[in-house]
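Omission of a single protein chain aside, the complex is shown with its protein chains in their original locations.
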Amino acid sequence: MAAAPLVTERLVRPKERRWLRNVAGRHNIGWLAGCVVLLAIGSIGVIIQAVPSLRPVYLQQDLSHTLKPPLSPHHLLGTDNLGRDLAWQLVGGLGTSLAIGIGVSVLSVVLGLVIGILGGFFGRAADAVANVIVDVTWAFPAILLAVVFAGWIGPSLTTVILALALTNWAGFARIVRGEVLSLRERDFVSAARMLGVPKVIISVRHMVVNLVPVTIVLAVYFVATSIIGEAGLTFLGLGVQPPMPSLGLILSTGRQYIDITWWPVVLPGVLLAVLVLFLNALGDHLRARLDPQGRVRR
Amino acid sequence: MNSNLLPELPARSANPGRVGALEIAGLCISRRERRQPISLVTDLSLSVADGEIVGLVGESGSGKSLTALACMGLLPRGVAITAGDVRLGGISLVGMERKKLRVLRGSSISMIFQDPLASLDPCARIGSQMVETILAHKDISAAEARKDAVELLDRAGIPRAAERMRCYPHEFSGGMRQRVMIAAALVLKPRVLIADEPTTALDVTTQAGIVELVLELRRELDMAVIWISHDLGLVGQLADRVAVMYAGEVVEVADVQHLFAVPRHPYTHGLIRSGRRGEFGARFGFIRGSVAEPGHWPGGCRFAPRCDRVLAGCDRHPELALLDKAGVRCINPMTGGSGQ
Partner (left out) sequence: MTGVIEMEAVTKVYRGRAGTTAVDGISFVVGEGETLGIVGESGSGKTTVARMLLRLTRPTSGRVLVGGSDIWQANRAERKRLPRIVQAVFQDPFASLDPRMRVGPCICEGSCRVFGRKEAAADVDRLLDLVGIPRRYADYYPHELSGGQRQRVAIARAIAMRPTILVADEPVSALDVSMQGQVLNLLTDLRAEFQLTCVFISHDLGIVRQFCERVLVMQRGKVVEEGDPGEIFLAARHPYTQSLVAAIPRIPA
């Protein structure tokens, strides 16, 4: 009684593991390699800070060999004003930057998703409250918050992460809310509501899942912006404190000796620039592949 | 039953024997896809004479819109003509340099689309858009160009045309916008007009008005028209000849009356049957299976998987034999009458 069995449906089933091939495809090799290298160096940077026996690698001061230039014996990139090996300092700093960047990015994304979906999907009252919170946060400069936290709990890694995350999420929440507003009109959301699926489940199963491309793109951008943010805050003395290595710290202490030596300033600066450039380019590349309609506006 | 279709249908002016205003010969279009090209249209041949309306009917994946874009030289990136020729009044368009093509576009061959908002610049007043088009092709003064534009807007049924020249496209309703697009497309009185589903997005009541307008303009300007649609019923009302496309090729061409009286290709027959509406409780006609996607066409006859009249020889790709501008691409066509 149902429709007659169909003879030709799709003759060919697209291959299962296509997504893996997409990711590891030929034109993606460069990006993939870059990410692997970055994460490898970053991990090393974190490990040398975490494992006590490795710490001397970047902490070891040698006051008889201060401010040595690059390509000195034992010190590939020279030493800083306390005789510490600059190369390992940079690696350590990279680890710190990446850790902070990823930490802030994840926090911003989670906060932004929650508030954005609450505002966009859970009724007018929730939206009004969410909008107020977002607007206030949106206007808050991270530096001001960092100063407050620095005064309150003292400058540290936590201060930096909190200050950056608590100001960064608002922009993302706005974008999420916009996406949710259009997603909720889509028929599959109406259908899910009709089927009796509770709104919370719809939010996770349908909204978040469909927001993944946008989220990934922005998460990568956030890593870049928070790295710069951290470097800036630390440069101003509000962020990471010694002995924790940080690119901003190397820059700020190196600044005092700039008329004698250029490498404690230039090297971390170049590294920062390259890092952020790579992350931004990666974000753009991801955006082109995951979000071709250009829904994400930076 | 009331079979009076449109009010006061103007007499059709089919005039056999004239030179083809637009001739498509063996057209092949493919899309570059990573390693292998995918065929989208194969071996398409069609000719339209001055003053004739040819309806091009097909469903999704048939390649009808691509054919239209190919004639205009507007194929999207990655899609290209790989073989065959398109001749406008005898001049070959394939491989013509872009500058020359741009001159021809609008003045000799013009196109109207399903979505007028997509083809009209939303930030420019329609008057200036039309005048700009005219001035790009004709060496006349701006005032004369404006007069031409107003005249055509008026002819297209826009009330208070002179005032409305200063309006933006979004200030018109759907049907009016379509009329504006028609006026803009015909302002240079082209020889050939290609209409790609111009009424699909319109209400049924507005549709009739647009159809009537195109028919009248066709008569006045002696234009050759290719009307593309998925709606056989609509095409049946306004075309002189109909070409049915399936999976990138023409499967039947015939005079409109013959096509509906004796559809020869099983697909045409199936389409007609699917479009027919009956009394309450009657079964709906359909063609089993679904359209094969480009890249997944079977080797022989592309309609064979869905056909009830399949023979052993259908695993070889059938040719389209044109006799007197009519033909069918099938080795076992239907011969008419009820049932067979």
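First chain written, first letter: the chains are A and B, and each begins at residue 1.
Just so it is clear, a residue touches a chain if its C-beta (ideal position, glycine included) is under 8 Å from a C-beta of that chain, and two chains touch if they have at least 3 such contacts.
A quick note: this is a predicted structure, and the numbers were derived from the prediction, not measured.
K.L.:
So one chain is hidden, and I want to know which residue out of B:G73, B:G270 or B:G327 touches that hidden chain in the complete assembly.
P.N.:
Only one of B:G73, B:G270 or B:G327 touches the chain omitted from view, namely B:G270.
K.L.:
If the hidden chain were put back, which of A:V129, A:A192 or A:L236 would touch it?
P.N.:
Of the candidates A:V129, A:A192 or A:L236, A:A192 is in touch with the missing chain.
K.L.:
One chain is left out of this view; which of B:C123, B:A143, B:A282 or B:L323 touches it in the full complex?
P.N.:
Once the missing chain is taken into account, the touching residue is B:A282.
K.L.:
If you put the missing chain back, which residues of chain A would it touch?
P.N.:
Contact residues on chain A toward the absent chain are 1-6, 9-10, 13-14, 186-188, 190-197, 205-206, 209-210.
K.L.:
Tell me where the left-out chain touches chain B, residue by residue.
P.N.:
1-5, 7, 59-60, 203-205, 207-208, 230-234, 236-237, 257, 260-261, 270-272, 274-288, 290-291
In this section, only the chains that are shown with their structure count from here on.
K.L.:
Would you mind pulling out the distance in Å between where the CA atoms of chain A average out and where those of chain B do?
P.N.:
Whole-Å distance between the two chain centres: 52.
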